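First the structure, in the form of structure tokens, and then the observations on it.
Heads up, one of the protein chains got dropped from this complex, but the rest are sitting where they should.
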Amino acid sequence: MTGARQMLDTYPGDFGFDADALAECIAACLDCTQTCTACADACLAEERVAELRHCITLDLNCADVCAATGRVLSRQTAYDADMTRAVLEACATACKVCGDECSQHGEMGMEHCRVCAEACRRCERACRALLSASS
Amino acid sequence: MTGARQMLDTYPGDFGFDADALAECIAACLDCTQTCTACADACLAEERVAELRHCITLDLNCADVCAATGRVLSRQTAYDADMTRAVLEACATACKVCGDECSQHGEMGMEHCRVCAEACRRCERACRALLSASS
Amino acid sequence: MTGARQMLDTYPGDFGFDADALAECIAACLDCTQTCTACADACLAEERVAELRHCITLDLNCADVCAATGRVLSRQTAYDADMTRAVLEACATACKVCGDECSQHGEMGMEHCRVCAEACRRCERACRALLSASS
Partner (left out) sequence: MTGARQMLDTYPGDFGFDADALAECIAACLDCTQTCTACADACLAEERVAELRHCITLDLNCADVCAATGRVLSRQTAYDADMTRAVLEACATACKVCGDECSQHGEMGMEHCRVCAEACRRCERACRALLSASS
């Protein structure tokens, strides 16, 4: 059980989403934040760093968007549907763009990009699942 | 001249936006991040904190979204139009929702909410101006 | 295996810490960020929110410090020992202060505070373990 799921079980109110889907999306946002931060750092350590500029920028941006999304989803008191949907849509897009870029480098042998692409895909799916459930 | 404008002048490349509009939006995001953080804190100090739960949550969320947007806009190397637009749209929505809520409390005499509503409006306008310019 | 551990295995260089201790500390920082964010939100939903002001502020602060620490630790390229130690010390202190406060509310029956106190203790221990190892 993730920490996010455990915290939802202690929440003294109702929330706007199915608890399992919500917990999974929060956990995916956290994981994608860290993975993208580490992938940017690993790209920076590569000999061919100059060819990885696009990947580094997308990683840093995706980390920031996922971090904000994970925090917004962690706040269920006085939940606002419009704000939450807007943030989930931005996060799904950020993960799609970053996942596409990392996926290409992953296929060319960069392991950190391959793992990062997976984290982006998982986070994108979790955001889209919450969006579908809330429409 | 803001710090953001000064940094754009030192940038060793081209960027995807008009420099003045970009600098204004970055500065508005920074300002809105701090103002919303401080407004949540001031709401928490109010005697009638229980009636301000919605405002506190929206403030905290808006601060996180503006902070992420300010960072994404500060990264112009290997700029990605889709990711940037998605983030600007989320930020405009977050500022709209938070500004509407704060505006109501401001009209009822809460000064921190009145100042915060202005920061949200300014940031929303700056985001929409960049979105229009990039479409 | 945590995502942080998996990313360290793909890193194309050496890092300044034992990989297991580093991965554990990064994971503890992430978990504490989310748990503190969710605990502040749960406190805000409590009927007696006015008595939980101190807890809410400490939670929000601890979340921000843990988030920054998790990011700094995720960057091992051109690692700087002084900066890292300073951040780890701040994080250990923030987790100590927040854990002490949450622990008291946990003993009085607030489950979200009890779970949050545990996350703070774990993160404090992980930071101190890295500090000892690097001295």
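Lettered A, B and C in written order, each chain numbered from 1.
Everything that follows uses one rule, which is that contacts are C-beta pairs under 8 Å (C-beta built on N, C-alpha and C of every residue); 3 or more make two chains touch, one makes a residue touch a chain.
Because the structure is predicted, anything quoted here is derived from the model rather than measured.
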Full-complex contact with the absent chain, from A:Ala4, A:Leu60 or A:Ala126: A:Leu60
Subunit A residues that touch the omitted chain in the full complex: 41, 44-45, 47, 49-50, 53, 56-57, 60
Positions on subunit C where the hidden chain makes contact: 53-54, 56-58, 60-62, 64-65, 67-68, 71-72, 75, 77-80, 82-83, 86-87, 89-90, 93-94, 97-98
For subunit B, residues in touch with the removed chain: 3-4, 6-13, 26, 30-31, 33-35, 37-39, 41-42, 44-46, 63, 67, 70-71, 74-78, 111-112, 114-116, 119
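The definition used in the following text is that only the chains that are shown with their structure count from here on.
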Most distant chain from subunit B, judged by the mean position of its C-alpha atoms: C
Same or different residue numbers at the subunit A/subunit C copy interface, by half rule: same
Overlap residues in subunit C, where contacts from two or more other chains coincide: 41, 44-45
